[in-house]
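Dropping the structure in here first, questions after.
Missing here: one protein chain of the complex. Every other protein chain is in place.
Up next is chain A:
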């Protein structure tokens, strides 16, 4: 395991941040740590990156105990925190050279590595400009590059795209994907569910300092009832007919949205249900504007899980 966490506890003066948190991240995978604000995501990352000592429990990163062997852990991790933790006054290149020297690379090796990373993260042209003139996306990519100087086997990303516009977010995602392609293990915290959906192989949902669910994005989605079939009728007057049809076929009471002239219900056999509904609507002479099969979004999964409706 690249990251192994058992029963981790951490209490700050007035609140419990981690309350018996467990986590497993296999080498070479991306684990998305998902949870509402204050759930303990950042505390978990800070413990794993040796910044904060846990009160109890076990935490190992790349095979080393974070409490007892912090120096070993630090040689094997990169941390990209919530701030773009780079020097604003220096240029991107100077930043990478500085961090390279502090990682104990020789001067020439630090310079070479800085050039490699600037190229890799699309900063070659702007490497000599002061970071304070960088855009948000450029800062984040520089931040990522600084975390990758030693090509660490484990990379922690704490909300790497918070506050970025969609384009900058895509830039960061591409950078993360290219790292993963090289075999880096990534633990990513995020409050954006599509980010976890896009990047993560495994998702761990954390709430009130505990892991409350885990699995692949697809597993988590199927856990709250699978696909939904939705029908939008042309004329609101047809809604009751459509709802009745859907109820017979889906075997469940459909939800109605009168304003949008839409009815929807969870279905088990998606294609069969779709065929049947289309036939029945056609036979009943109900004009239809749209029919769609939809997987639940991670947002729905997340809200369901953190509401406590589903327990792990």
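We take it that a residue touches a chain if its C-beta (ideal position, glycine included) is under 8 Å from a C-beta of that chain, and two chains touch if they have at least 3 such contacts; residues count from 1.
FYI, contacts and distances are computed from a predicted model.
Note on the omitted subunit: UniProt lists it as "Transport permease protein", one of the names in "Peptidase M48 Ste24p", "Transport permease protein", "STAS domain-containing protein" or "Carbohydrate ABC transporter membrane protein 1 (CUT1 family)". In the complete complex, the hidden chain is touched by one of A:29, A:82, A:170 or A:304, namely A:82.
When the omitted chain is restored, the residue from A:94, A:135, A:198 or A:222 that touches it is A:94. For the chain left out of this panel, the touching residue among A:51, A:124, A:151 or A:291 is A:51. Residues of chain A in touch with the missing chain: 49-53, 71, 74-75, 77, 79, 81-91, 94, 98-99, 101-104, 130, 146.
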